[in-house]
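Here the structure comes first, spelled out in structure tokens, and everything after it is commentary.
Yeah, one chain of the complex is gone here, protein chain that is, but the others are all in their spots.
The block that comes next holds chain A.
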């Protein structure tokens, strides 16, 4: 078991991680108002740092590994060109941008914000904002399943909407697109994280109350009957069952198993079809904030930092920020052959 590679972490909590499509570059968004670009091809180097006026909550690569999009508490959506270091503000939301996804097939950028809107952008046009869609609640997470073209929007108060990426790409400004599905989360508590399956058939969601649900897009009752939830990221401390928020979920792009990270400082790998945990990695010194598998499935990037919940008590641990890359996760994520 090779130890995790440690990269130079940002100076404050990690909010989001993104891999470039060729798995050579890793972008880290941080509450320290920067995004940091790590190049993992050669020897470890300090990252390129791009600063923002406020904390960054979301980051994603564009079609190539030399462009990216970011958004955060400054409400603006930014387009970064790493070859020139140039930044262009595409536009803004009325509240902080909480999540960003890039749809490679449709060449559109979708942003979700605490202002209860979903905005679709064409970064290469003179008028980048394509359309705005209002939603019932503050958007917490977006996840995109390229295999089926579904865009999953998770919101406060357990709202979950499903959109079609093609419809979002075609929507005109002023048109308020109806979601393909409007649902309520299978979990009884605030949704903290979501991740679409690699095969696009469903998604996993984690709540702030130590529980993970697996749900399916297909509205057919047979598929819906398959959905389930289970407890995870809990600990019995001195007789009290402690429940931790599940801060991060990520599906393995090859094996369709998923990793979860919680404020209990643990990372687990789950097989949702076998309904089994395949791996529990040893405990990290602080909460897990973000997880991302590299698109080739070989590496798992782990952002560990205090999530400002009640889980981390030591001041040292609260100030600790770690950025790790776990190599050789192929073996850990491969589903066991059925006996």
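The rule is short, and it goes like this: a contact is a pair of C-beta atoms (placed from the backbone, for glycine too) under 8 Å apart; a residue touches a chain by one contact, two chains touch by 3 or more; residues count from 1.
Here is the rule we use: contacts and distances are computed from a predicted model.
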Undisplayed chain, where the name is taken from the UniProt record, one of "Ubiquitin thioesterase", "Trafficking protein particle complex subunit BET3", "Zinc finger protein" or "Exosome complex exonuclease RRP46 homolog": "Zinc finger protein"
Identified contact with the non-displayed chain, of A:65, A:161, A:263 or A:286: A:263
Contact residue for the chain not shown (choose from A:40, A:243, A:291 or A:329): A:243
Options A:7, A:28, A:59 or A:73, residue touching the unrepresented chain: A:73
Positions on chain A where the hidden chain makes contact: 13, 15, 31, 51-55, 57, 73-76, 96, 98, 114, 138, 140, 156-157, 189-190, 192, 208-209, 237, 240-245, 263, 307-313, 315, 318-319
